[in-house]
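All protein chains but one are shown in place.
What follows is chain A.
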């Protein structure tokens, strides 16, 4: 038996089929509105598409989790509550929530529905996790990407709630659910409207052989000729510190690099992590098929006690480079 569940992203029905066919144990997805944190044009699922997705996945013994992980706006709770109701009605295996009020609504109205706590809730200590468990019967917590593996091990020793951790894909600046960088530049919130660096506010400009990315009127990065590019997020922007005293723009928050925790599988197993999550609902089905298949092969080899095959995924990832991120905190 494999020690980990493999939780995979899907931004559309074709991507869901790709994830299921490539070996996902569960697929997470969102509705086509502001109730999820990947609210991008042309992405996500209608109710009818969710019904088809659940049928496709369940026929192959794969679970479907619905991310309803943005924060409802005051006076406009209906879209979020309707999303929970519809996910339950359409037989989703779990909903991934962040907001306290929505967790309370789901626990009261759908007591049979399995509740997972989104990474957007940023629950990073045993007290917080116990509160979510006791108050709302949360069964699993997606841990924010701020903890080292030893910290995760200590946390799991203190709580009896399943933990899920990201192992591959884009990284956030360690303030999940609380980041206002994109809101500052665009007036739209990742946490309320589900749009970090909304495409409507992003522009790319060729500058000779270089490429400038702009967000909400601010130039946030310039990639030199041939330099691998990254997402147009402020956290991965290059800035001139010291009020312009320095001539060289530098990454202040994060570099455009992608998480890959494959080498940490033995440590994550020892830390009693239950599920491994691949980021990337905004990515194409080709990415999902490639990454899920690679991780499936790796997890199966690991379960058999065989050497874990290395993943040749550099060409797929942001900035063309990979990191183990906070799990090892190599920068300390």
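In this text, a residue touches a chain if its C-beta (ideal position, glycine included) is under 8 Å from a C-beta of that chain, and two chains touch if they have at least 3 such contacts; residues count from 1.
One rule holds for everything that comes next: contacts and distances are computed from a predicted model.
The chain not displayed here is annotated in its UniProt record as "SCP2 sterol-binding domain-containing protein", chosen from "SCP2 sterol-binding domain-containing protein", "Tryptophan synthase beta chain", "Two component transcriptional regulator, LytTR family" or "ABC transporter permease". Considering the full assembly, A:226 is the residue among A:75, A:208 or A:226 that touches the omitted chain.
Among A:51, A:126, A:153 or A:211, the one in contact with the hidden chain is A:211. Interface residues of chain A with the unshown chain, by the touch rule above, are 11-15, 40-43, 198-200, 202-206, 211, 223, 226-231, 282-287, 290, 315-320.
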